[in-house]
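On to subunit A.
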Amino acid sequence: MPVIVTDSGFQSDDWVGDYCKPCDPGSNPQALDLSSDIDPDTVLLHSNLQMIRVNIHNFADGRGFTIARQLRLRGFKGRLRARGNLISDQYTMARRSGFDEIEITDELAKRQTESEWLFRSKWKENDYQSLLRG
Partner candidate 1 sequence: MYKYTEFDKAFLLQRNSQFRAQVQRRINGQLTEEEFKPLRLMNGLYLQLHAYMLRVAIPYGTLNSAQMRQLAYIAQTWDKGYGHFTTRQNIQYNWPKLSDVPDILDTLAEVNLHAIQTSGNTIRNVTADHFAGAAADEICDPRPYAELIRQWSTDHPEFQFLGRKFKIAINGAIQDRAVIRAHDIGLQIIQKEHKLGFKVIVGGGLGRTPMIGKTIRKFLPESDLLPYIEAILSVFNQSGRRDNKYKARIKITVHEKGIEDIRTLVEDRFHRIRPTYKGLDQNILESIKMQFPPPQFVKADSTHFEQTYETDPIFRSWVDINTSEHKADNYVIVSISLKGHGQTPGDATTKQMQVMAQVAEDYGHNELRISHEQNVILPHVHKSNLPQIYKALRNHGLATANIGLISDIIACPGMDYCALATARSIPIAQDIAGRFKALKIEHEIGPLKLKISGCINACGHHHVGHIGILGLERAGKEYYQITIGGDATSTAAIGERVGPGFSAEEIVDAVERLIYAYLDMRKEPEETFLRTYQRVGLAPFKTALYPKTALAA
Partner candidate 2 sequence: MSAHFAPRIVTANHLLQGGVIYLADNDMWVDDIREAEILTDEADAQLRLLFAEQQPDTVVGAYLAKVTVTEHGPEPQHFRDQLRRTGPSHYAHPSDKRFENV
């Protein structure tokens, strides 16, 4: 079972719908599954869209953060999830870039425990970006 990491710690996955991947241009899905090499400008933001999940296969691949930022700047207000072997140290980065939550495996959750993720959960603190943008 995957573990969903949010600001309040570990949760089980409450998203029940299917992800559309790849998606027909004509369809109007509720949820999209994207890989980290996607160009965020090409993602069709359908009217029904409630959830976008970005798959990050390697934690050192930081493209997902830019994808999240660009999707938000393009106006996506639904749920945005990063999925993959991220490390807890990246939680703040993910939240600040526009992700709502991170989906990790049970196995990773055993090694990187909930307390480590919670250590990074106060992502609004000490943030140069909000200082400069305001």
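Candidate entries met the following condition: all candidates are chains of the complex that A comes from, given by their letters.
In the analysis below, contacts are C-beta pairs under 8 Å (C-beta built on N, C-alpha and C of every residue); 3 or more make two chains touch, one makes a residue touch a chain; residues count from 1.
Owing to the predicted nature of the structure, the values given are computational and were not obtained by experimental measurement.
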In this complex, the candidate that touches subunit A among 1 or 2 is number 1
Can you check the complex and tell me which residues of subunit A touch candidate 1? 39-41, 59-63, 65-67, 69-70, 73-74, 87, 89-90, 92-97, 111-113, 116, 119-120, 125-129, 131-134
